[in-house]
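Left out: one protein chain. Kept in place: all the others.
As written, the chains take the letters A, B and C, and residue 1 is the first residue of each chain.
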Amino acid sequence: MIRVGIVGATGYGARELLRLLLAHPDAEVGAVTSESGAGQRLDELLPAFRGLIDLECRAFDAADLAERCDVVCISVPGAKSMAFGAALRKAGVRVVDLGPDFRLKDPALFAKYYKTEHTAPELLQEAVYGMIFQHREAIRTAQLVAVPGCYPLSAIAPLAPLLEHAIPTAPIVVDAISGISGAGRSLNDAFHFPEMNENLKAYKLAVHQHTPEIEQALDNRALVQFTAHVAPLTRGILTTITARLESIPSLRSVYACYEGEPFIRVLGEGVLPEAKYVRATNFCDFGWVKDDRTGNLIIVSAVDNLYGGTAGMAVQCLNLMFGLDECAGLVAGGMAP
Amino acid sequence: MIRVGIVGATGYGARELLRLLLAHPDAEVGAVTSESGAGQRLDELLPAFRGLIDLECRAFDAADLAERCDVVCISVPGAKSMAFGAALRKAGVRVVDLGPDFRLKDPALFAKYYKTEHTAPELLQEAVYGMIFQHREAIRTAQLVAVPGCYPLSAIAPLAPLLEHAIPTAPIVVDAISGISGAGRSLNDAFHFPEMNENLKAYKLAVHQHTPEIEQALDNRALVQFTAHVAPLTRGILTTITARLESIPSLRSVYACYEGEPFIRVLGEGVLPEAKYVRATNFCDFGWVKDDRTGNLIIVSAVDNLYGGTAGMAVQCLNLMFGLDECAGLVAGGMAP
Amino acid sequence: MIRVGIVGATGYGARELLRLLLAHPDAEVGAVTSESGAGQRLDELLPAFRGLIDLECRAFDAADLAERCDVVCISVPGAKSMAFGAALRKAGVRVVDLGPDFRLKDPALFAKYYKTEHTAPELLQEAVYGMIFQHREAIRTAQLVAVPGCYPLSAIAPLAPLLEHAIPTAPIVVDAISGISGAGRSLNDAFHFPEMNENLKAYKLAVHQHTPEIEQALDNRALVQFTAHVAPLTRGILTTITARLESIPSLRSVYACYEGEPFIRVLGEGVLPEAKYVRATNFCDFGWVKDDRTGNLIIVSAVDNLYGGTAGMAVQCLNLMFGLDECAGLVAGGMAP
Partner (left out) sequence: MIRVGIVGATGYGARELLRLLLAHPDAEVGAVTSESGAGQRLDELLPAFRGLIDLECRAFDAADLAERCDVVCISVPGAKSMAFGAALRKAGVRVVDLGPDFRLKDPALFAKYYKTEHTAPELLQEAVYGMIFQHREAIRTAQLVAVPGCYPLSAIAPLAPLLEHAIPTAPIVVDAISGISGAGRSLNDAFHFPEMNENLKAYKLAVHQHTPEIEQALDNRALVQFTAHVAPLTRGILTTITARLESIPSLRSVYACYEGEPFIRVLGEGVLPEAKYVRATNFCDFGWVKDDRTGNLIIVSAVDNLYGGTAGMAVQCLNLMFGLDECAGLVAGGMAP
């Protein structure tokens, strides 16, 4: 049994991680911290776990966590995990960060997109980006894993192999739609139920922080025009990628690399994913259409932003890091309906 | 590994059952049948299971199912399972019916509420009602289990122990609200998305078929005024029970019977359940308030109609029937959000 | 053109009132105040009105409003309008309060249910309760109108005539389901989109402040067991009333009083309303079922909590107060879908 600590236990990513760990055959929750909830029982803060977890939220203490846990997952808002991560690494415990702080290699890009200086830039090179099909071997031995963002997963999975075989002739247009849980649990006028129900909006045009993360994971082979949208659902991301390429390679060949990849389902030409088919799963599904009239390739992908796009990737990384069955605690069909 | 067959594999109850069985450590899906989908791969009919189940839907054949499976679950609309159930029992295989056909002991009540004669009345006495806290021992050896309805679970769990200690002086008012998946997958003007989104309605007043099921499970100690409502969500039932009693007993004592019951969470006085805290779980949560002004007792309960209210109960019954850990494949915290 | 002022212009009731006044042939918005938005253009605060209203939000000033307006509508949270109302009455302007402060005649009941002393009890007798079919004549000349609550409308419309012809033998059970806009625009963990979407909950059992309002409007002919629920929609209330009566009178006769009532639609026996059929209208629809088995009468009613349940009633009162066509600005079919 690996003992997993969670820093920031009441956020949405952490709640999903707790849910997965409760069902995990080889992992258990060793300790949880929460700034706002320190001293309270976790199942009072999170009634969904009533009777299931007998833990009290603690204040953050790196040494204490290092003693109680084999690995610590951090799930706090952007720009808040770098301090926790640095302290935990100093205390010698392995770290999996579900937030964005250790994803970008270039601290200047971090500063530009997150509007704050990175306080632990020395860890950026050590950190392994947790995009599993790209860095599976490095994750096994990593001391610090940066779990990818949910939007980036949906873009990188189809684009990374493609750009090894094709040259874009214009920035790749990535228009993604997300459920509201992706914005986290912090209250916000925009996401008050009556404001967001029956609403649609786009946000952070041209400045979304996932743009450099996607481009970095694509080895900067393409400029990415990433536009994020929100729609009135809780979970789910659907991403539509429109690419202009010098020529479109055989996509069956391109995506042969995913044979055996346990949580990527390549649906093929003309078969499109839907958010519901990956709901409550670790899958990233994608399919595509070639438009002969325009010459464009359009790829559509789907992930569950909280499961496959956050907590499930974290569990898969944990499994790799501790030599467990990579899929332990993760096999499940989509919850539809 | 017990081999479970599913008759009617594409309905909503069956989809959830498939999802649970895929994650079950000691059970596997042995065969699936579907009237409309016979001959097609199950994961083509249900893309949520792409890559996870390698089975073809068959036409119903009782002997074949009896050979391939240790137990067969039936998940078809009301009044359609009695024929399947009778054939399967004749073929000698144990049966778990997720539908209503074997719940009522009195065929006349069945005829009245389901508007059709029962075609296998001889099985009604053999059938064990799968309300686990009431019939746990009988379920272990049952050949035919009738899984309770989702609404009934939410009413019977709080009321059954109560009515052993209290005498109602008026019909008990049970007003329940359900998500739309409770109405099944059959297309219907009323449940076309634009018709039901942003809508609320009540239906089948005074004639809802779950009324006699609830009264029977309460040993007819009370008349029940059951009114069902639908609201624009997919999953979840919230049930508000208003009872006038000769006197209100100590509810802590009344509900002490649920200590150790793995999937009933008694929240206590003034603590109310919410649908989200039981979402994607097998739990039935309930709490209550006594209104000194009116003298009424008001109890509120919550279940996930597809999981705790259908497929989860079925799995719990399967576990009991085959001597497995009663909770196998079922422990999970609520998916919130 | 009557000039209408609005105090608290950014709340949900006020937004709907603004929307209705913009389309009103004989009324115009004379001035708007907002505590948080003073000094800002209204259409910057409320982008739905971009280009439609050329007004700046002011700080509250009773004398100024009395000069600029023929009548002032107050739309602020409970217990906050009594001070505004008193100041405006002192300044001599007619007042329509969309909030609850002037509804209850007994300041002790106000204190009990709103947890604060009433600061203008001398106005409670002057105030006319704006339940139009009950107080139409008094409203015409009223200086201060208290617009009824949305839940109360849905209960009082069917119950008031009934209780003139029938004697209840037990408290009347009123179980109502509301959309989230009824809870107002104040941020709240419970109504953050991912918390409330796919959720159902009951709240304020036995202590809901609309209980005494309903009972008062029924001349205390019945105790009311009012339980409020919320479901994941923005607008709409569906209310189910279960009554035990000494005997059930002819309801066609009972409700004959509503012939000619422009916004009450009596659907009749066995015909049930739905929230969608009154959406974006001023209607209150209701129908009923008699359950011979239990002896109960069950009535179901529907209103749009923001239109018919708040702003539409306010406009209808304004029309009466200023001798306009009572339906001016209000005729519209339900927005379905």
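The definition used in the following text is that a residue touches a chain if its C-beta (ideal position, glycine included) is under 8 Å from a C-beta of that chain, and two chains touch if they have at least 3 such contacts.
Quick caveat, the model's predicted, so the values are computed rather than measured.
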From B:185, B:204 or B:290, the answer for touching the chain not displayed is B:185
Chain not shown: contacting residue from A:46, A:300 or A:320: A:300
From A:134, A:188 or A:225, residue that would touch the chain that is not displayed: A:225
Considering the whole complex, which of A:29, A:71, A:233 or A:315 touches the chain not shown? A:233
Can you work out which residue in C:22, C:111, C:190 or C:207 touches the chain that's missing from view? C:22
Per the touch definition above, residue among A:10, A:34 or A:197 touching the missing chain: A:197
Residues in subunit C touching the chain absent from view: 12, 15-16, 18-19, 22-23, 46-53, 181, 197-198, 234-235, 265, 267, 274, 276-281, 285, 306, 331-337
Which subunit A residues would touch the chain omitted from the figure, given the whole complex? 169-171, 173, 175, 177, 179, 194-195, 197-203, 205-206, 223, 225, 227, 229, 231-238, 240, 242, 244, 272-276, 279, 289-296, 298, 300, 302, 336-337
Please output the residues of subunit B touching the missing chain, sorted low to high. 12, 179-181, 185, 187-189, 191-198, 232-234
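Everything that follows uses one rule, which is that only the chains that are shown with their structure count from here on.
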Please flag the chain sitting at the greatest distance from subunit C, going by CA centroids. A
Take the average of all CA coordinates in subunit A, do the same for subunit C, and state the distance between these two points in whole angstrom. 45
Subunit B-subunit C separation of Cα centroids, rounded to whole Å: 39
For subunit C, what residues touch not just one other chain but two or more? 179, 194-195, 197-198, 232-234
